[in-house]
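Pasting a structure here, questions to come.
Only a portion of the chains appears, each positioned as in the full assembly.
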């Protein structure tokens, strides 16, 4: 019986349970007060409409149960597995963390089936059935708890409500609470990021074969795959060079197209071009990566070769590699154009029309208006936009992964292949990885650096934007 | 007893003796498909204040914007008819709107100083039009404009502070000073006081009263009282047509047209 | 004339002109009664006229308050403004007519039986003529009728001529018996007053004409004998 | 007021018309035009880039949407397919070898000369891939009555030949050599053709001349027999036997000789001359058909390009998106409502705001790290399942949703709120009755854009192991699966050249989804956009 319970898809059951409780208690609460007619006269109007009493009761009923379920969803599986592991024979427990995990994954998948097929493996079958048993138990418990909680809440609420009871206040309190939690999730995310990064980074520096902070930040040799050298300078170099190339393309083009669209373009033109730019923004980076590797990189290469072939240039002037920083940079630039343009577009449009009229009425030409009035007013916003774009470029992954290459080297030649922080992170963390080798952990260290750098940029940019906003609204 | 208006009254606000500065002939304005102004002709006299009144949507602002071709900046706006200023039609394609606007200044409903220092706000026009050959030259222009706008005393020791920091009324006077600085011949004002309180309004009106010694001023307002107070000639618009135009005193004591009469006495519609 | 959008404004204006017409009516009655009192030597009537003058003053006061309120609270324009300004002038004029009537009433008290009929007849006839004049003027006002107003002004000459003839006969009559001179000099003033009422009617007419047209008629206000 | 000691310089009024002023004016207008030009150039560049990108991908992709199949008429011999008479469908379906043998026999039958050496056999079997018979196997397994029946079987042509037929691999040129003269066999097995009396021959000679040293292989064909050209003599040519029935010797004038010139030398090719010859023959026999590549949409990933499909990825993406949407959209909207409408202006709120704005700009890969560290390592969730991927992407786009929603909420004028409050609506009522409905279109637009972004995300998913090789279509959100962008990445890194068009094809699938979503967003905006 427990097993069958262990098999049913619990999710729907819980949702149904909550829904039913919600509706029932809403109607109970509503009718409880709606019976007596509401007075219309000014003065003794009731504080809350019957609906609010309904909502209030529903809250009381659903709230506790929901919390129980949440806890269950988060931890049950972990507990169940822990339980199971404890019961496994020692030689199994002796397995490496990774193997054990994979084993459990197979188990749980097997156990999840309606009637699991008998595999020959004795231990496996028993373990699987045991697992679904444990699950069954936990579900039984949680359902019971939920019932208890919701009934408790329901009757508690029912005793409170009457015509004079200020249900609305409580309901709104509840709603706001919910809203706050949602807002908090974002914060938790950041917290999660920071903590996990710091944690793993520390482990990295703690692990044997770690270069130490200094060696990590200022070492000029990077060979993480083989797990010797963790000097990140080449990575930084590559990252920044590519970002720079990208900005050279994106900043002017993005800015000018924004200006043209918001100041010159006719409505119809705008109506056509803006979506196109948005489309450009909507294209996934992996596609850009493909484009860079398949089209731009060869072009760059042949271009480089052509230059090398020129009579007045040494034939080895440019190392015309099949993968090149330049290719990645160019494409990344194209990718960032809409980013810059839309941001600048916003700030430019935020400049009130009256200012433009003012300048025009003084006999300024349109470009003078833009250059002397609009741009100065919008400048902070534009700077912010560029900063954000830079941090975007630094953090960009797929394009460089696919087009920039893997070689960690420091060279000013944009046609040679470079590698970047993000490339290395991907290289180190793709595929099955166990979280205890310096190789893996170094990825987190890189991530931490990346995060801090972009954070810096963003904070500056956002602060500037803030100032700018205050000026206009 | 009370004098017959027919015979010229020796009020300080005669306008018949002033020469015509702008002569509008058969103006039609279209926005995209719909017509906003229907065949309006009127003379606008120099060195005096002409006010346009009428219910909102009567096209007074639209008509005003014809006179420095601000309508050009609106997509799909078309202006037919001639606006003769000093003998040449400003709608003529050969006329450069930029040049025109430096001769016909404009002040808007909402005070719109540039987010720059007070000095730069006023110097801007002079700079782009190259009116000032030297720094001191520029300073003269700024000072005299501010003095004429009656703002000098209030701001002379903070010319470097941003113009947006001033009060609403001061901002509007700053905008007027800015318009004067280019030393235009005509100043158009589009409800310059509708965003201001009575005191600030009174200040502006006083200012307008002084400026009319030197400029041809056209003001759109939807407060009849204001039109009565500041202007020597008044034109009453309704539904894009010019109903009546005449000497302000006559318009407000004894208008000839019944519509005008009704509008002014608050019997309209 | 259509109503104002703000109806209470129309109400106030009408309230004003209603009061003016009441004053006018009152004045007419006072003139008629006063002059009849002179003839019939009816002291009762004379006194009633004198009392009615206070009423007249009250009315004038009210009119003037209305005028001030309208000017202060409504900022009347164009025709309304003329109405109001005209109002204050009319109130003043009519009130003065009232005073003159009162004055006549006073003097009638001094008239003794001994005075001769024919002269008195003349007074009554003149009184009626004047009050008729006033009536037509007020009529023109209530109809805002410029033409009627002008006709009133024209008819003023009759009154004047009437007055001159009366004056002569009065003087003759006074000479008859120098002893009674001091009482009989009253007749002079009575007639004079009637004549001045006539002039005031002309003023009323002029104001009416102004209210109606916004133009105004030039002419020296008080003609001499 | 206009006081005397500061009169305006007199010349000014006239200075507008002055020569200097006019010069200035010209300059100013020139500047104007230049400025405008910059803008146009910028936009032109952006659009051009987009066009190139789209074009390059489409031009690659179109070939991937069709493929070649070889048609066999096979008799389902029981002892091969269901040996020792056991008819368990499972067994049959699994019995690839059996079916494959049938195919191979058929091929041997078609090209008997290939019997001789294993080398030849391997080459001929190379026409199709072993697993290509799987569909047939399943079919037969499903309906055993087919046993011993003759069934027309279609199997995918091997990817290289497929590519060859689509014009990949090598440039080729067909031409007619001319009427054969006397054909004689030399002792070394090669044949000697003389007296090709034909004008076209000289032309052929010329062409061969031009080829010169280049290692091009020239296939000569007489009837159904194929030779490779050794040398061209002045009146004839010497060619060595390649494949096909033994040639008839003697005076064979009137028999036409064709030549097939393959520019790429055999050594640089993944397909041999023989295979090309066979393919050509099969094609002429109509046994190779070009068909629409359905497996791209129906089948899961595979190591063989000709069998691989994006189905698994598509389904995986859909599951992932559902999870993401269920998580990010409601949470995002509610958070936005809190921040925009209820949050008191204090330090905590500012903190939340800053951190959300910042979160929106954190590189996506960092979220991958988060997922790896927290979901996989800490919570011990399984790898490469849509559920986890969805959560990570959810966190990734959450700030985007929040910001978009806030913008939408901000755009609702405060007058609406005050109006509601003024009527005695509580703050919550004001928000949920008026503000939120009015902001809904904007919010939805933002949400869709965010979803689109999530759909295109790759990096974070790489880190939580969604690169796994998935050879069957997932049915639940907690099963191993992959998503479109990751598939693109994987196929991009695949070795065979056949992956290239495949990748482009998947990209197009992905783009179609994205364009649809973006269009939806644009529509929403156009439809409900409200000016205040």
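Labels for the chains are A, B, C and D, by order of writing; each one numbers its residues from 1.
To be clear about the criterion, contacts are C-beta pairs under 8 Å (C-beta built on N, C-alpha and C of every residue); 3 or more make two chains touch, one makes a residue touch a chain.
Worth saying up front: this structure is predicted, and the values here are computed from it rather than measured.
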{"item": "Whole-complex copy numbers (one chain of each kind is displayed here)", "value": "A x1, B x2, C x2, D x1"}
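The working rule: only the chains that are shown with their structure count from here on.
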{"item": "A-D or B-C - the one linked by more C-beta pairs in contact", "value": "A-D"}
{"item": "Chain closest to the middle, measuring from C-alpha centroids that were averaged per chain", "value": "A"}
{"item": "Distance from chain C to chain A - Cα centre to Cα centre, in angstrom", "value": "95"}
{"item": "Multi-partner residues of chain D (each touching 2 or more other chains)", "value": "28-29"}
{"item": "Chain pairs that touch, as defined at the top of this document", "value": "A-B, A-D, B-C, B-D"}
{"item": "Touching residues (chain side chain D, partner chain B) in the complex", "value": "1-3, 6-9, 12-13, 15-16, 20-21, 24-25, 28-29"}
{"item": "Complex interface listing, chain B residues touching chain A", "value": "68, 70, 73, 75, 98-103, 105-106, 108, 110, 112-116, 124-125, 128-129, 175, 178-179, 182"}
{"item": "Footprint of chain D on chain A - complex, ascending", "value": "74, 77-78, 81, 101, 105, 108-109, 112, 168, 171-172, 175-176, 178-180, 182-187, 189-190, 192-193, 196-197, 199-200, 252-257, 259-261, 263-264, 273, 275-280, 282-291, 293-295, 334, 337-338, 341, 365-368, 370-371, 388, 391-392, 394-398, 401-402, 422, 425-426, 429-433, 435, 443-444, 447, 450-451, 454-455, 457-459, 461-462"}
